[in-house]
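Provided herewith is a single structure, encoded as structure tokens, for subsequent inquiry.
Left out: one protein chain. Kept in place: all the others.
The block that comes next holds chain A.
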Amino acid sequence: VVLTFLRRATEEEQQAQSKKALKKQQKEAEKAAKKAEKQAKLVSMFWVCCLTSGAPFQLVLYRALVKVEDLTLEKVDQLLWVRARVHTSRAKGKQCFLVLRQQQFNVQALVAVGDRASKQMVKFAANITKESIVDVEAVVRRVEQKIESCSQQDIELHIERIFVISQAEPRLPLQLDDAVRPDGEGEEEGRATVNQDTRLDNRVIDLRTTTSQAIFRLQSGVCQLFRDTLTKKGFVEIQTPKIISAASEGGANVFTVSYFKTSAYLAQSPQLYKQMCICADFDKVFCVGPVFRAEDSNTHRHLTEFVGLDIEMAFNYHYHEVIDSITDTMVQIFKGLRDNFQTEIQTVNKQFPSEPFKFLEPTLRLEFQEAVAMLREAGVEMGDEEDLSTPNEKLLGRLVKEKYDTDFYVLDKYPLAVRPFYTMPDPNNPKYSNSYDMFMRGEEILSGAQRVHDAELLTERALHHQIDLEKIKAYIDSFRYGAPPHGGGGIGLERVCMLYLGLHNVRQTSMFPRDPKRLTP
């Protein structure tokens, strides 16, 4: 339905007119409109329209725009309006084929010389630059053969009117078709693929690809599921400061910022504040916020800034209550993704094939010593209290997958020597601790533990790790006035998404990634 009306800038004039004159005007307007419509049927309207404001007359259009996603067989023979991007346009004699794209969905469209379109209109359509945003009025028609290359495979649009809303520059820094091509296919057919640096430099265009759209919609889902699951369990969401006075995890990997006349640090984790909230009787808390690590690691899984999803809770009698709570949250997230985001998962798999993510219920929990035994059986030589190196973690992941058929598991009771100073030691064996790591597809996603909640023991542990007590005085003091036993852990949003989808670089799941070599966009 097209509703058009002209609004005069001077409304006083309108009010002054007599009723009779108004009626006469209306009749004339109707006549003119009918004439215009007749003409429109013969002469197709195609012009670039610039929606500007401040003109004495404003042309206001309200059209019901249909989403490309909703263009199905149900709508066959309907005349409707669609706003989408021109993905490709190809002229062939008297016809022009276009592929119109809207986020993850695309549809074939056709402009043919006939009583609705002139030869100039076909030429105009063929010359619209890629990525331009267009409004088209078209009839939905059934196709005999499925259009494999589009998401809407059963129909195509026969265009009657086409307008360019926003024109794109002709030379694009990267071609979206190349950006979506799987790497193997590129090599085989000798076609181009886009390397990661080019994508990241032109992120705005790269994010338009179907794969990127799917990845970040899934990521949004992870955040939402995290919040919903924890809220249902009675957790309270908190916000913690990111500008802090002392480095929380040790001074090495922290960014310094100038703070008026002194300097401050960017928080490496919300650890200290989560714990203070527990001491402040919030019982169970979680927070979602940026985490800053000044680690000069140029690996596939490290960023200098990432989104941390952190949990902390007081427990009643055993820290395994904390592990159970965290693993249950993770399982709810995996289930939510599996049940509600299959479209997105399949879209990503088209470009980056991987095996579906498997998990067990209840979550598999192994002890560190068991893991060492498994690794030794596979020929790895390592000490009893040695931390797992990344290659060993990956090998362990494969061994666990083969033995238990799960991509997600918990490793409990790490050696005390390799954990931070605030980790609670194992009361039954002083060489080990009440700490745990969680793995997805053989890579670590969470490091957590029961925390030391006694000020004296905490001081002793800090001294043992040769930490300057002055710098953490406020932290230790927060445990002096009655602190419940508690524990928690934190996951990285980008890493979890990367591993769930089976991708290989965390920059693919970070919208505007930050690493030692990248500060823009």
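The rule is short, and it goes like this: a contact is a pair of C-beta atoms (placed from the backbone, for glycine too) under 8 Å apart; a residue touches a chain by one contact, two chains touch by 3 or more; residues count from 1.
Definition applied: contacts and distances are computed from a predicted model.
For the chain that is left out, the UniProt protein name among "GST C-terminal domain-containing protein", "Lil3 protein", "Peripheral myelin protein 22-like" or "Transcription factor IBH1" is "GST C-terminal domain-containing protein". Screening A:D228, A:E355 or A:E460 against the full complex identifies A:E355 as the residue touching the chain left out. Within the whole complex, the absent chain has one touching residue among A:V134, A:V348 or A:L395, and that is A:L395.
Seen across the whole complex, the unshown chain contacts chain A at 353-355, 377-379, 391, 395, 398-399, 401-402.
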